[in-house]
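After the structure tokens below, expect a handful of questions from me.
Left out: one protein chain. Kept in place: all the others.
Up next is subunit A:
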Amino acid sequence: MTTDASRRQFLKTSGLAAGSLVVSFFIPAANRLARAEAAATAAFAPNAFLRIAADGGIRILLAHSEMGQGIWTALPMLIAEELDADWSRISVEHAPAAADYHAVGMPMQFTGGSMSTWTEFERYRKAGATARALLVQAAAQKFGVKPAACRTENGRVIAGDKSAAYGELVDAAAKLKPPKDVPLKDAKLWKLIGQPTKRLDTREKIDGSAKFGMDVQFDGLLTAVVARAPVFGATVKSFDDSAARQVAGVRDVKQVPSGVAVIADHFWAAKLGRDALRVEWDLGAFAGRNSDDIAAEFRKLATGEGPVASKAGDAATALAAAAKKIEADYSLPYLAHAPMEPLNCSVKIEADSCEIWTGTQFQTLDQASAARVTGLKPEQVKIHTMFLGGGFGRRATPTSDFVVEAVEVAKAAGKPVKTVWTREDDIRGGYYRPAFVHNAIIGLDAQGRLAAWQHRIVGQSILGGSPFQMMIKDGIDTTSVEGVADSPYIKDLPHHRVDLHSPALPVPVLWLRSVGHSHTGFVMESLIDELAHATGKDPLEFRRGLLAEHKRHLGVLNLAAEKSGWGTPPAQGRARGIAVHESFGSYAAQVAEISLQNGAIRVHKVTCAIDCGIAVNPAGIAAQMESGVVFGLSAALFGQINFKDGRVQESNYHDYRVLRMNQMPQIEVHIVPSTDKPGGIGEVGVPPVAAALGNALFALTGQRQRQLPLRVTA
């Protein structure tokens, strides 16, 4: 998503908040029954975020969605720290969609912007501290001592020779009034925060019992596969479903706003039914568009001025006076998120309720959207958040596209339906990271120092035309320019100007892991490398000079350089590239070491340094850095969505390639020790990778690649 300030501004003005909801528990599968029952019978529920049962079991309710980023572990750590809980007694579930679980200070429950840990850092610790205070009070009464005489440790309250397990205290604690403003532990006393802690969702993810949206099954649930427009903006002219209805297991065929749904007893019948469906489409204007002409349109726009995202002094005059100028055009393609779990959503509509089972990052918007489609009130829509088989932003659509469609299908069918996307539907279904073109003209003075910077960015707006439209101010969608408009390299210059063009196209676009930074990180850190070489400086030294006043940038840069052996010669045939980028309140630097094998880039090692402030779970941070690097490598080496006659050319993992085991480099992660407030983690590892790789390629071959995916020319 975008910057905190603009997001908060939107959330204040949007009025998208749903009403207060009845808290409900869903038991998704038999193997979870026991734990869910324990939660349901919990004797002590001091706040919305935890329940303690008489047997001592502690149930944490997550206000955010687990999609791999490890929030299932990091948020419980915050509660357990203040509660002095027995970590082995913790279990976790996704909270229902309800006002209690809206993000801190916002009228909306969602997961995005690498925000979960830092925005919950206080609320989840307070939830634990409040519960602890009540347990201590209950124990003090039981022991006949003052609360101050009690201490807590590993799930017990202890006073002198007296001791009680939390479970023994829940009945008494439940009768007490929660205190306000309970003090939090001094950081020096933390036992859990800062300790590498293993994931709590491992067991169910290694024995097949974890329930993703795709795994929702219940009696009477049908499956739908939808024939969607082959070109964005196309509409159904007519369709012939006679052959589809002949397929054994097909129950119904219904037109819905997004296409034609084939509804069947099971997936395979629905899929065969869709194959047999004949739909005639009114293709619309985009059927005439190709990737090349879109890129040409963008490059033309980049030659002119647009709305200004950042400005100081007079860049044009300063450029005219520069001793040396460097001009570069960069281009990046549309990208699909391609999470491993194809999109899906199960919906059951009754007279006064709508139940939804899905992996979503946007509960509140989905709830409001489902209410609109069904005519129910938002509080009559229950959302059961399942594990997300990857999100990367695709499950955070402002339009709730896959949820709205599934509700439309269930409504049309008059029966409970799970709508399932195939991989082809996913790759061709849009909501891509927008394609971008950048044009930069950078002026150097006679001493080779940066003097002026003009930067133009062209690409579709994610916020434009969405319910987040009001976040666009003076023509600037900050998600398009973040990483450039606020770049320290540019902001420090007395003469700079960053312009944005946001052409409208019918291609649905969306935030993809690291959002604007997914392109600006590559462009900025490639440009800085170009400037270093143009002035005959070592890329590390050049950055050190520019970032002298930016301590946290410098810290990760130096750490990554040191750990990677920067300055020492790499093995024969190898070269290194370096990049550093701030995003989501954290700082990451990476050094990539590569060679060429059979004319293609072989990445041997990526050394990553991360400064995310207080490292709540260093184990999770290391995993997320590894994950971000791989995600960035996939985009740098392979990722591209292309259009021909308006049709997406890629369709599945064979032609929309992602990194595989045999291409996997060694990844080393180093965390900067810090007492700064926590920053983001989930997306921060992505932005520097492509630039580090491109810069290594330049060091190795002298070829400067100004587009992604990177190409090696003979």
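Assume a residue touches a chain if its C-beta (ideal position, glycine included) is under 8 Å from a C-beta of that chain, and two chains touch if they have at least 3 such contacts; residues count from 1.
Here, contacts and distances are computed from a predicted model.
Taken from the listed names "RNA polymerase sigma factor, sigma-70 family", "Carbohydrate ABC transporter permease", "Spermidine/putrescine import ATP-binding protein PotA" or "Isoquinoline 1-oxidoreductase alpha subunit", the protein name that UniProt assigns to the chain not shown is "Isoquinoline 1-oxidoreductase alpha subunit".
The hidden chain makes contact, of the residues A:192, A:229, A:283 or A:388, with A:388.
Screening A:191, A:266, A:644 or A:711 against the full complex identifies A:266 as the residue touching the chain left out. Only one residue in the set A:422, A:487, A:640 or A:695 touches the chain that does not appear here, and it is A:422. When the missing chain is restored to the complex, the residue among A:190, A:239 or A:653 that touches it is A:653. When the missing chain is restored to the complex, the residue among A:402, A:587 or A:631 that touches it is A:631.
Taking the whole complex into account, subunit A touches the unshown chain at residues 66-70, 198-199, 201-212, 214-215, 217, 223, 248, 266-268, 338-342, 387-392, 420, 422-424, 619, 623, 626-631, 652-654, 658-662, 664, 666-667.
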